[in-house]
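A single protein chain has been removed from this complex, and every other one stays in its place.
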Amino acid sequence: MIPENMRQELQNRIASAVTNREAAVDVMKSLQAHYGWLTDEAVVEAAELLGLTPLQIEELATFYEMIYRRPVGRYVIHVCDSISCWAMGGETVMGKIAGLLGISVGGTTADGLFTLLPCCCLGNCGQSPTLMIGDTIYNRVTAESAAELIEQYRNP
Amino acid sequence: MPKLIIDNIPVEVAEGTTVLEAAQSVDIPIPHFCWHPALGKAGACRVCAVKMLDGPVKGIQMSCMLPVMEEMVVSTTDPEAMAMRRSVIEWLMINHPHDCPVCDEGGECQLQDYTIAGGHGIRRYTGTKRTHVNQQLGPYIEHEMNRCIQCYRCVRFYQEYAGGTDFGVMGSAGRVYFGRFQDGPLESPFSGNLVDICPTGVFTDKTARFRARYWDYDMAPSICQECSLGCSITPVARYRELLKIIGRRNDAVNAWFICDRGRFSAATPVNNPLRPRTPRIEGREAGWDSALDAIVQRVSELLKNHGPGCIALVGSQRLSLEGMALLPELSTIMLADAPCYFCDERERVQTSAAVTGLTGAISASMADIRQADCIAIVDVDLMAEAPMMVLAVRQAWRSGAGVYSIGETVDLPCECTAVATLDDVPLATAQRPVIICGTSGFTTARQYVSLPMAKGEPVKISCILPGPNSFSAALFSHEHAAISLEQAISSGRIKGIIAVEADIPPELSADIPVIAALDWRNTDTVAAAQIILPTTAWAEMDGTCINNEGRAQHFRKTMNPGLPVHGLNPAGHPSHLHRTIPPGGDLRPAWQIIDELIVRMGGTRTTEQLNGKWEKLRHLDAEGDGLPIYEL
Partner (left out) sequence: MEQILFRHNRPGRSVSFAEYRSEGGFTALKTALKEMSTNEVQQSVIDSGLRGRGGAGFPTGKKWSFVPRNLPGPRWLICNCDEMEPGTYKDRILLEANPYSLVEGITLACYAIGVRHAFIFIRRGYEQAAINLRRAIAEANGAGFLGENILGSGFSCDIDVHVSAGRYICGEETALINALEGKRANPRAKPPFPAVKGLWGGPTVVNNVESLANIPYIISNGPEWFKATAATPEAAGMKLFCVSGHVVNPACFELPLGMPLGEIIEGPCGGMRQGSRFKACLPGGASTPYFTIEQWDVPMDFDPVAKAGSRLGTGGIVVFDQNTCMVAATLNLVRFYARESCGWCTPCREGLPFVVHLLEHIENGRGSEEHIDILREHVKHLNQAFCALAPGAMGPLDGLLQHFEDEVREHIATGKCPCRN
């Protein structure tokens, strides 16, 4: 269950949209931020808020890269695997992080702290290789700086 | 009318026609998966590639997406086009399982047909096949997602055409999945059409699973008997069992689809091993001759004791037109009053008023509904009484029609404005307005036919009737000035009843013996009858019925009657008796039994059931659109 003030906020967002559906992505993102991922419960809540059916939410939720329909760690590490980062050694960075976390790409660490996902170009090609943790983008990541980064998030 | 050339054949078709349809019009088949006449173009499968040799568009094009244009020169057999089509099949077969031997779609699978037609036989992709987890979609539809070729027909039908909201498409790229949010029965009352519309075996009819192959089917063009709309269907039978029902195209009536009630509830009573299958006298099995003679004897006794008018012959709204047409003759010969085509007096009065009040000019077909721009629904629960009408209304709404309801609020898969009376509906300013009503609302609706129109056509009416052949019943009832059984009994003169596929309320006939019941269903009337004569069900005979619009439609015999082999006690099978008729198969159409009674009462045998004004219906094409009786 989402808190009442959040429900109110989302209802206001929906009311300001041209159609309810227009606000669907915003609603899903808010619910995801609240729950950590878009849980089944969140899908049903989103459907109720938007006047849609859970299936109609699911059709959208499963379309987008950054809507998680499975549990993810507290920090989702999106490592860009597109061409510019690839050219600058992105694969090595990805491999290094997977090794450091002891998981394969797509996996979540046992402590629930990290999920490692490849992602579409982050639009930071001049600073490649690049990755995003939460909303923060990191530039020119190397195997060494990746290790430091993981450490920072582990022990903030 | 643009003129173009397809495979050297000159074609002239209406503006807006696609190249694919233009080719079809001259019998050039172009493979297609996603395109469907009822759903239109999607451009998803890319298998309908043709080569444009000359004209305003050049090169490889998708024929489903391309409207015809003057001076186009099209080749469907150009090597480039064929190579493209072959690629599409190869792509689709990358992930489609090779499970045809255990797939119910085998033999009626478009993918199978085109794969063979295109010559794709060598697998060049050496990776593994994508797999999915299936869902439980309820008792009717089997889900096998691995077979999916992502033509999007299912979701386009389910959501766009039928307005369903619990089934759709999820995921993206190679993980596209068609299903529900979670397991559970499909909610749409039109879900069964997924079976018909899926070009391969993702959705198959669970009720007929693993029972027969397409090439072994008994099939014939038929008419659904579940409500008064008379949708075109193809029943499918094998081994004396009605396996399943497939929707059949009829542009004037149901277009392409049918409802789940028509699809999934019609077979059970036909297959019921316990339905009347042999003549019986007082519960004991009897031969046809003795049962028929017993009826003649009992009728004669009653006539001797009570004089003319003591017998009530009762027809029904599910009896075929052929049976109805013979009943008056039997009445005459039994010195009875006109047959009672209705039991309930109010139903007779209202149905007769509707049927006699309709004319060819004002009676709306379902095609008229789909094309209407203003629809008023007066006091009728369409979902319960005529589900396919709901789908027709939705199509009109999708094209921009306003939909209004008067009386009880109706739950429709489209926007619907509740108003107090028909005066609140903008009928007069519409181009093609239609009122949909039940028999109770007909008289009110009828007044609006003469409404002065601002610019459009006069208001048409579609009146939902109580049964599949109510229209015929009302016509005969009217023609013979017949009264209802209720009224006949209240006169006190009726001493015996002969029921022909009639459902007589037990309380109505409580004090009067039912001498005979001719029926194929186990009804209360059959249970009360002294003599039972088993009739063939609609799927086991040829016949005619008239739908709510007044459209006469012929249905053909799909299967020979008999106890379904499925479910027989294996110990008693095969039967070791010498016989020419299968067990439980010695049934006769009701009209034949009526005819036999006429003969035994001293009348002459009928050589043709449809005479006089019905003569025109004798050669009615069962695969056509039917014939509005206003044209007789």
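All chains are identified by letter, namely A and B, in their written order; residue positions are counted from 1 within each chain.
Heads up, the rule we're going with is that contacts are C-beta pairs under 8 Å (C-beta built on N, C-alpha and C of every residue); 3 or more make two chains touch, one makes a residue touch a chain.
Given the structure is predicted, the values throughout are model-derived calculations rather than measurements.
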In the full complex, displayed partners of the excluded chain: A, B
Hidden partner chain, touching residue among B:Met1, B:Val133 or B:Ala173: B:Ala173
Residue among B:Met52, B:Val68 or B:Leu92 that touches the chain left out of view: B:Leu92
Hidden partner chain, residues of subunit A it touches: 18-26, 28-29, 59-60, 63-67, 81-84, 86-88, 119-128, 132, 135, 137
Where the unshown chain meets subunit B, residue by residue: 41-47, 49, 60, 62, 65, 83-84, 87-88, 91-92, 94-95, 124-127, 149-150, 152, 169, 171-176
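In the analysis below, only the chains that are shown with their structure count from here on.
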Averaged-CA centre spacing for the pair subunit B and subunit A, given as whole angstrom: 50
Touch list for subunit B against partner subunit A, complex: 165-172, 177, 180-182
Complex contact set, residues of subunit A against subunit B: 40, 43, 52-59, 62-63
